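Written out below as structure tokens is the structure these notes cover.
For this depiction, one protein chain was excluded, whereas all remaining protein chains were kept in their positions.
Think of it as A, B, C, D and E in the order they're written, each chain with its own count starting at 1.
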Amino acid sequence: MKNDPRFQPFDSAKTPRFADIATFLRTPRLPISSEIDIAIAGVPFDMGVNFRSGARHGPAAVREASRIIRQIHPTSGIAPFRLCNVADVGDATVNALDPTASIGLIEAFFHDIHKAGALPIAIGGDHTVPLPILRVIAKDNPVGVVHFDSHADTLDELMGTKINHATTFRRAVEEGLVDPKRVIQIGLRGSRFSENDIQWGADAGFRLITMDEYEKIGRDEVLREIDRVTGTGRTYITFDIDGLDAVYAMGTGVPEVGGYSVRDAQVMIRSLQGKHLVGADICEVAPVFDPTGQTALNAANLLFEMLCVIADSRAKRS
Amino acid sequence: MKNDPRFQPFDSAKTPRFADIATFLRTPRLPISSEIDIAIAGVPFDMGVNFRSGARHGPAAVREASRIIRQIHPTSGIAPFRLCNVADVGDATVNALDPTASIGLIEAFFHDIHKAGALPIAIGGDHTVPLPILRVIAKDNPVGVVHFDSHADTLDELMGTKINHATTFRRAVEEGLVDPKRVIQIGLRGSRFSENDIQWGADAGFRLITMDEYEKIGRDEVLREIDRVTGTGRTYITFDIDGLDAVYAMGTGVPEVGGYSVRDAQVMIRSLQGKHLVGADICEVAPVFDPTGQTALNAANLLFEMLCVIADSRAKRS
Amino acid sequence: MKNDPRFQPFDSAKTPRFADIATFLRTPRLPISSEIDIAIAGVPFDMGVNFRSGARHGPAAVREASRIIRQIHPTSGIAPFRLCNVADVGDATVNALDPTASIGLIEAFFHDIHKAGALPIAIGGDHTVPLPILRVIAKDNPVGVVHFDSHADTLDELMGTKINHATTFRRAVEEGLVDPKRVIQIGLRGSRFSENDIQWGADAGFRLITMDEYEKIGRDEVLREIDRVTGTGRTYITFDIDGLDAVYAMGTGVPEVGGYSVRDAQVMIRSLQGKHLVGADICEVAPVFDPTGQTALNAANLLFEMLCVIADSRAKRS
Amino acid sequence: MKNDPRFQPFDSAKTPRFADIATFLRTPRLPISSEIDIAIAGVPFDMGVNFRSGARHGPAAVREASRIIRQIHPTSGIAPFRLCNVADVGDATVNALDPTASIGLIEAFFHDIHKAGALPIAIGGDHTVPLPILRVIAKDNPVGVVHFDSHADTLDELMGTKINHATTFRRAVEEGLVDPKRVIQIGLRGSRFSENDIQWGADAGFRLITMDEYEKIGRDEVLREIDRVTGTGRTYITFDIDGLDAVYAMGTGVPEVGGYSVRDAQVMIRSLQGKHLVGADICEVAPVFDPTGQTALNAANLLFEMLCVIADSRAKRS
Amino acid sequence: MKNDPRFQPFDSAKTPRFADIATFLRTPRLPISSEIDIAIAGVPFDMGVNFRSGARHGPAAVREASRIIRQIHPTSGIAPFRLCNVADVGDATVNALDPTASIGLIEAFFHDIHKAGALPIAIGGDHTVPLPILRVIAKDNPVGVVHFDSHADTLDELMGTKINHATTFRRAVEEGLVDPKRVIQIGLRGSRFSENDIQWGADAGFRLITMDEYEKIGRDEVLREIDRVTGTGRTYITFDIDGLDAVYAMGTGVPEVGGYSVRDAQVMIRSLQGKHLVGADICEVAPVFDPTGQTALNAANLLFEMLCVIADSRAKRS
Partner (left out) sequence: MKNDPRFQPFDSAKTPRFADIATFLRTPRLPISSEIDIAIAGVPFDMGVNFRSGARHGPAAVREASRIIRQIHPTSGIAPFRLCNVADVGDATVNALDPTASIGLIEAFFHDIHKAGALPIAIGGDHTVPLPILRVIAKDNPVGVVHFDSHADTLDELMGTKINHATTFRRAVEEGLVDPKRVIQIGLRGSRFSENDIQWGADAGFRLITMDEYEKIGRDEVLREIDRVTGTGRTYITFDIDGLDAVYAMGTGVPEVGGYSVRDAQVMIRSLQGKHLVGADICEVAPVFDPTGQTALNAANLLFEMLCVIADSRAKRS
């Protein structure tokens, strides 16, 4: 166990959870460096959406909400801050007026993280965000993906634009960043623009689990499918918060009713303990649409779940 | 397939979902005419309530929330706007100062829809609304009713008033508008004014499913009961939004905890595919009590569910 | 049946639910007296928390929200106001500037209730509140406790303080107020400060049901465990509203995701019918964090559930 | 000075302002009796509006907001609770389903207050409320009226209805309840339905001060006009909260921009010290439209201002 | 007077203000045509901002809020719907994913309005919106501009981008669309990025009135300056809602404290009666940041003010 004192979160016994600046999970805000094992980064980019923007404020909201999280996992007992050096490395640079330029800037930022040897956990931002991250961590080495979402994000284009939150995983396949046979999409549902909104991934080899199937086979069987599809290879986790039922995620661009619960999501992420995990993101938290703060709270909790399994994976491979 | 271009919703590729006026499901706002197969109408009447008013703003809120809905059903594949001419015909006239006069005005408005040959889907307004609609579409030809609600709405009177949101289905039986043997009420629960708050319907022949029974027999058995009770006859759907658990429906006059989920409601409505459906309503959305907008979003989704099964029914019978 | 007219709630047929002052369940606001069987009291104390305060406004919010509750239980048929004289006895005196003094004042207030022969139902306030109540009703006569919560509240101290919302049940055991063998804690979950956050109670003999176990054994088995653990002895109910899933309880100091539903809580409380119940509390409702009002609504419903089983218990023992 | 201990508000040194039930200005909730000098009553009636209802919740919201008010006026030094016996006498009975019946019930309620010898201060409810009050206190003895409002409320009818919140002061003149020469309306503004929306009162002899004139002549001159118009006769104060600029009163049925401030209103009410005051009301607080709670807070402050000048008037005439 | 029945707003006596679809000022939603004198159009574009987006929802919010406005001006007596044919022509097409393309689409849309002979009133969208409008109506014929704003919007670029909400009026001068000698900017204030944030316009010949000067010279003198600067030439009105004090405009991207009131703005717009007005816009209403709805209400009122002076101008020149 590392347990490096420079990388410990605020101690709530000295600095109550309501006190001092808000960082991801109360970790120290530090520049990218080679001492960091896991870098949590904000990506305040939301110009890839065609309905409601606002995910640019996602990182700030998740930082605030994560004040509530403590340090040890109640089920697995994982204590991530003892296993790894974890830091909040701030936000990727974006250009608020130029979507295309922003994608490049984001990629450059995660390149720095990757080069430093840290595993990234990104807080978006809209669901365009995984593409520049995957370009960094999966270039010439495609990863498997556990994709929580109500939408497949595999359209070819939107309003003439090729890179946006509805095309991410099609681009990722085309660019050789993900191994389609090792992709599982969980929670697909919601009305569709056309008959084949979600078909492309299925044709490419993705395992698609709609909410209809989720309910039919049950969560335990879904856990088995996640395990089967991802196998032992390098695996990335991507969580569009609208994968959750809208009752848990009104603070997002396109809330979709009839999804799974936060509890379900927790159990699914916990099931990834033991996998070879190389990074993760949580996207589409647009806090201003949720005056209760619940969406950001859920994201903060899921961030902690991800951190625990990634820290465990990292510690075992260091 | 009709697919009449004059009756297509806004095309989101040209008019993004946040753009232009809000109509029900982005359908065109058109006057009542004989070209319309399904008329979606607001009924901003809320003077039939004895606790919190505010459902007069329900139609406006559901129009706004329905911007998010697309055009094809993810499970059944029904594409309602290709099967039928669907329009937003505006709101029924009401007199904001005279409950009694309003009932007459509403009835006259739905009479026009009915005479034009369109099937009505009404967005209330409080749950007094189904009565004037049933008076139009079920006069001398009683219908079966699938009634989603936490309350039975079969009292004899409230504060000396015979027509209000707590007496609707007793009046409808008395007036010969519904066939009590073909009525099923789903979701009854909540504390009671007296021992026999819900008894009248049971005595009249309604099939009552309390939340206790719902949980005991399970949703699949409830689907079978819906099918059995409604049979092959003409059937009307009425959805008091407080049938949903309060967690999904704070924006209503009398939210009741411990109900079913939106997912459950979706599955129940989907099960009506194949029935002979003659109209529907969603009532008691009082948006100002739900700052998250979730209640209206749920109503918009349920509206789309209803539209799909009704369009399917209508197309097969045209 | 008593059915004393002086102790009936407002009659909604004469005073609509939106009218007149807000009291708990619309019961009369009366001074403590020997004619009262069940005294509902607010305890606006929230200086025992280490994160978000605001539960001082819990009593006011629950009074307002309880306007919606009617008088007869829909499942059990219990009509508490016919069985017992129930009153809102106002709020325990607290000193808003002195936590220690407040605990003494609260104890004195409940001593008066106890001396008058009434059973207390307290609406907190934070979860320090049960301690002064138990000091009154369980002195030299330890009670069993059904404890709904996401946290065990059995730490030894917090920031050097021995009496606060995280230590209540450890103190209660140490002071001989509860019989640890007859304590069941339901819903434990959430990240932890240290490995043994919840261990002390288990070691003392408490039955701990984490959400993992809850889900694994199922609610019916939990009901059996509640029954087994509490047995036939005097039993107290304590409900930290954060026992509910955060989706039902954002209006609290430390909302925790992944818990049970209000429906689950209703069924669990209903299962206590037949037990020897000596008092209850609902704590940690901090309404200002929940702009939908849902948390207070849930608390009001759970208050009615508790009142019904306690009235039934009291009536059978009078 | 009376200073009757039975009529003192909660003592904040013992019961902090956040504690116990909410009553108007923390006065005791007492039945109407001949010992009361000034009776503060809620009138939760809002069926007289043609846009947004919700003022039925006005009394509850003002009770809550008035927790903040203390006991002595900072400018005049008036200590109303030492001068008069003041009580919260609850809410007038209304029939939530029958506007016409409600007007009769309200009249009967204020008749009881009047008969008991108390001066009424009413918290509406919509601005129909003054009519039944004036019918009681001004029958055969017309009063002068200081009327704060953005609308004149002197239409002949609305949607065929004669008694509603837009016709109150025309009816009051017609019924001989007010002396039109002693009526002053302050704050008129806002777009109009027709050219002569506000003309009737002017023709009848009212002194109308539009916001244009208010700004032109200045507040000091307005004070002189109030004094001149009302003179020494019996005078009633009626305050439609939308008289305030919308920035102070979003929580109302028809907020109108460009009005006066709360400070202005305070100074205007204070200027009535020395007048022969016989009653007052504050209407159209619809709290659910103002999530900040500011509208109700303003109403609570204005209530205290009114109470001070009325208590002073009453004490000097007892 | 035209008073064309096809162009009248909803009649509130028949369709209460809460009823039916929301259009600007309840005018009919009609396609662009040569019968329209004044076309009110939404422009849901907000990709020109560098802080908080959300103005894409401005048109929808202003439509909803404008339900409250009636038909005749209370001060001037102007009845715009009798003078001109006014219609809601829907929203300009935008590409939610491509800022540059959107500017072209907006320009094309206003070109259609202009070609049809109608004067445009635009509801943004962010303050990039005036540029494409001015390109249409002021090409080769520069206009004077009355510019209400807290920011000068005359930077040369922002993050490398030339067309955005901070550069609009510099571009407009450079493109020969505005006559800098006939531009007046009112309300400048707020902290600055650099010393010369607002200097460019002054150098170009604009008349700048900071809030310091506004307060010093007084509103009456400001009215004289507006009159003097604009003279008799063709004049355009542009209102960035953040020109208002933040207390009136929290629902905007960059609220700035210490500005003028809505009343002030009303009086300033009213002073334009008699000018040769050729169009107007209200921008930067981002409703989701203002849960009270006040910002949109203010915009709706200012829209009515603009409509009145423009209708008067148009009628006199037709």
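Keep this in mind: a contact is a pair of C-beta atoms (placed from the backbone, for glycine too) under 8 Å apart; a residue touches a chain by one contact, two chains touch by 3 or more.
Note that the structure is predicted; figures quoted are calculated from it, not measured.
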With touch defined as in the header, list the contact partners of the absent chain among those displayed. A, C, D, E
Identify the residue among C:Asp20, C:Asp46 or C:Glu305 that touches the chain left out of the display. C:Asp46
Positions on chain E where the hidden chain makes contact: 50-52, 159, 188-195, 197, 210-212, 215, 245-247, 250, 254-255, 257-259, 289-292
Could you pull out which residues of chain D are in touch with the chain that's been left out? 12-13, 16-18, 67-75, 77, 79, 247-248, 261-263, 266, 291-294, 297-298, 301, 304
Touch rule applied to chain A and the missing chain gives residues 14-16, 18-23, 29, 42, 44, 56-57, 59-60, 63-64, 88, 90-91, 93-94, 96, 291
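To be clear about the criterion, only the chains that are shown with their structure count from here on.
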Per the C-alpha centroid definition, the whole-Å distance linking chain D and chain E comes out as 38
With chain centres taken as the means of their Cα atoms, state the distance from chain B to chain D in Å. 40
Please output the residue numbers of chain A that touch at least 2 other chains, ranges allowed. 50-52, 159, 247, 289, 291-292
Arrangement of touching chains [line / ring / star / complete / other]: other
Under the stated touch criterion, can you name all the chain pairs that qualify? A-B, A-C, A-E, B-C, B-D, B-E, C-D, D-E
